[in-house]
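Complex shown without one protein chain; remaining protein chains in place.
Every chain is named by a letter (A, B and C) in the order it is written, and numbering of its residues begins at 1.
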């Protein structure tokens, strides 16, 4: 599988996760594709505030729910979602 | 059990049953107590229009559903109810 | 908790307001309306009114017993109800949605089998028939049993099909 060493993933954080990291949007430069779980590990390594985000949070790629072994590719938008609480 | 040979039951008919008999209210003089089924048989014997009413129609005494073996007493109001169709 | 028979259009907002309260976070409303099945243009609803109210109140009391935290209300319309208009509405509010859904469903299901209300379907061709909730139908005499239910209501708005008089449509 080709990996793009200079790629970046667009990461969106919401609600408590945005509060923890201090922002709702960031770009992470890292080799891609990578699993959601790997992207989260990368985020935690770079942002101390992300420590309280679970290793395998609820996640969505391009507006659809995905499992934590889903491969994130260059150009994807990955959203990390706290436990949902609608209704 | 005491029976009252000169008693009357107040009978109420509704919807199609009222249409068949031509009235919604009548009094039937008959020995009481008597089962609902017996009152209906008496009605059929006296009113040709009642022929199409079932032998054991849905019935209520004093505004409550009763089975056809329920005993109707003097002073009771017996309602004969076509299949209900509310909603 | 309120059980009513009404002779005018149902007021759903009032029915909802009657059951809602801040601590009842879930509200379920069911509305039944007249369908244009098989040429029906309206239904004339009649009832054993005293008994219908008593039976509706018994049903609400049973719901209260089974879902103590729920509040329920029900209204049934009587008289002529045109296709598309609401004939019955049930509202149930409870702290949690499951009770609200269950209590609402219980009331409408019980109403359908227990409450002495009848419907006389008025058809596009001018005929009328009695209908029950199992889909059985019986022709009705031409004369309606209630003076406020004209057999020809709605004919002007929706002409009966059949031989047309000079119109291509």
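FYI, a contact is a pair of C-beta atoms (placed from the backbone, for glycine too) under 8 Å apart; a residue touches a chain by one contact, two chains touch by 3 or more.
Everything numeric here is computed off the predicted structure, so don't read it as measured data.
Chemist: Name every displayed chain that the left-out chain is in contact with.
Modeler: Counted over the whole complex, the chain not pictured touches A, C.
Chemist: Taking the full complex into account, find the residue in C:74, C:108 or C:131 that is in contact with the omitted chain.
Modeler: The one listed residue touching the chain not shown is C:108.
Chemist: Would you indicate which residue among C:2, C:20, C:64 or C:138 is in contact with the undisplayed chain?
Modeler: The single option touching the absent chain is C:20.
Chemist: Tell me which residue among C:34, C:59, C:78 or C:110 touches the hidden chain in the full complex.
Modeler: C:34
Chemist: Could you please point out the chain C residues that touch the chain left off the display?
Modeler: 12-13, 16, 20-36, 83-84, 95, 97, 100-101, 104-105, 108
Chemist: Touching residues of chain A against the unshown chain: what are they?
Modeler: Against the missing chain, chain A presents residues 12, 14-16, 18-19, 24, 60, 63-65, 79, 81-87.
As a working rule, only the chains that are shown with their structure count from here on.
Chemist: Just curious, how far off is chain B from chain A if you go by their C-alpha centres, in Å?
Modeler: 75
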